[in-house]
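These notes are about the structure you will find just below.
One protein chain is absent from this view; the other protein chains keep their places.
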């Protein structure tokens, strides 16, 4: 294992320090318990998210105007602890209340649940949404349910825009629920990822294999299959997404072609071409799109595709100004 | 070798197609010969750059308002051919003329030279600058000279801002030369990179080694050394840069902590913390900074650090609006 | 060696220290189990939590107070699924104990039942879902059947081993479906260490009357 780090136990903290220095115009860092928050938080609903580290820029990279009020980074691939969410909630929550954006993993759900209980006990108004957009998870009755993956970016952007525009907690939550209902994702890996504390890749793939249906924690996926062409990768990811959404000709969508952290843009844009080709062929209209490494698994190579069925209102929220470390326009 | 691709010979073209689709609001694609150009090119000096592919987002990701007018992508790690630059020059050059931004590699220099001769023969006004900011190259009298690496981003941004503000070709060239005089860079690799057509990594590092003083073509560096802590990596890169620039206490700089393409942000921000710590300790003031994978070598893991001695004018040019695929603010 | 029939704060302290030692010794193993069907953080997470438990543990106090302190540390420092689960379990156990400097072994036993109920409530899993419950349940059953603490620890270890052929239905491993078969559940393995630490602390001749002492 080779990582740019000093001591493994200091990795998340030191990385957050560098992040806060690099983006000091947007965010500030609370060291203990660890969270990143927006410097210029106005009086509005506060979106608070968090999750294990190793998925950068998610979530800290989305803190700022038009998206999150605070992000709580856990240890690598480990959900944050309730103390972090509670302290962040105290920092950014006003009368308008706060919405916790939780990716559906047992640990995240339980830790945010505990935090919400503690925050409520302090008189803070907190609601939660749990996103599970990963169609790779089948039979959700027999599992912990679909995982929260790439679609989280759409959720944080659209709900964040609604909050910025002064929507109520109910209103912001309504947008969040609309996004959750309309977004599906699926991912694949060409290489595994190494959790620094573990020192070894979670899984190792041969040169002629890929892992289809991965989550974002370096966990193995649904199936290991022989290496595919970019066209077949795109189809393998997009077909279940389109089927699950039951997308029809003429519908408008927002698409994220997302790298897993170690995916070079040369390859990612090529994948995006294949995604566009397939959607075009099905008469689905790509109204907006985002291509880049946004919801990642450390140094993993691979990609995921997220598709959101987007109304005109959704597109307006997407286009609304945003000023964060990872997304910026109109500001 | 596992790449997201179809046929290896189609890789660059297909990737450019995906890029142009993803950023159709900013750029258009010319398929044959291949170049990417700004859609809304105003009457001003046209900055034209290009180089081998595999360094994305360089250069196509910097085409747009406030930076480049056009970018010519060569095959992977291979300079583009004169036909591309000539056609791009015809597309975007008006009476104000064009400036070629060439990274100092024998192939790039010779191909841009040929293009400039051909363009001049057609009556187009073209000047060229050749950037070589890589302090890893010593004894430049005995080599092809310093390589153009991360500092290219500063050059393209600052000269692009000057062009956008209506500076003359001499003026834009003056900014470019000021940047070239004031910027130095150095990089290291934790892993090699695989040129798709070659199918094998250019070099392979053991788990306890890193390659210090690499360029951006997957070529081996100056020395192979035992694995270092993030603090020592930062010092190993920054010390020669600071020494070569002869930076003094109190001077202001612009810093790029750059990932080589496969470097996760978790690690890159941690590296940036170390870079900041060292500069702070030397009393050098980091006036602006950029952290991300901007000048890359395919899927290589590693980083480079670029430092520009920045005047107040430089900072104004840095802050000026930019709207490209990879950098966007104020627009 | 003979043990006091009563469980004092010092015993709980010893149990928690022993649990930490076992986690430290097994960290890599637990992480490797989690790498196979999870996300490779169970060893480091549990050890981080247990280290925090030991660092924050009051020098003395009632069994309930010590367990509560441990619970809060687990919740505050572990993260992941296991932080809230172990935290909730210990918190419920603490709440179930009489607020006394010493408690009886049957009182501890029913506190462990309360802990188990907390696990079920927090995680909504059932035995057979390939979770830590699969170590806890047989251990509690053993105590209920009058077996010794050492035997209960053995039952927990067996329960953990018995997760090998199971299909995971809860937590991260559930995403693997059939591919989770053939791997031990990391949380069950760490739970077996908890029960082993309990046995190390409390093992000895029966205490009072029938049932585990």
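Letters A, B and C mark the chains as written, and numbering starts fresh at 1 in each.
The working rule: contacts are C-beta pairs under 8 Å (C-beta built on N, C-alpha and C of every residue); 3 or more make two chains touch, one makes a residue touch a chain.
Just so we're clear, the structure is a prediction, and the values are computed from it rather than from any experiment.
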Legend entry - Visible contact partners (per top-of-document touch definition) of the missing chain: B
Inset, instruction - Could you tell me which of B:3, B:23 or B:147 touches the chain that is not displayed? - result: B:147
Inset, instruction - Kindly state which of the options B:105, B:154, B:269 or B:318 is in contact with the chain not pictured. - result: B:105
Inset, instruction - For the chain that got dropped from the picture, name the residues of subunit B it touches. - result: 9, 33, 52, 74-83, 105-107, 110-111, 113-114, 136-139, 142-144, 147, 195, 197-198, 200, 202-203, 215, 217-220, 222
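Methods note: only the chains that are shown with their structure count from here on.
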Inset, instruction - If every chain is a node and every touching pair an edge, decide which shape results: line, ring, star, complete or other. - result: line
Legend entry - Distance from the mean Cα position of subunit C to that of subunit A, given in whole angstrom: 33
Legend entry - Length of the line joining the C-alpha centres of subunit A and subunit B, rounded to whole Å: 29
Legend entry - Sites on subunit A at which at least two other chains make contact: 76
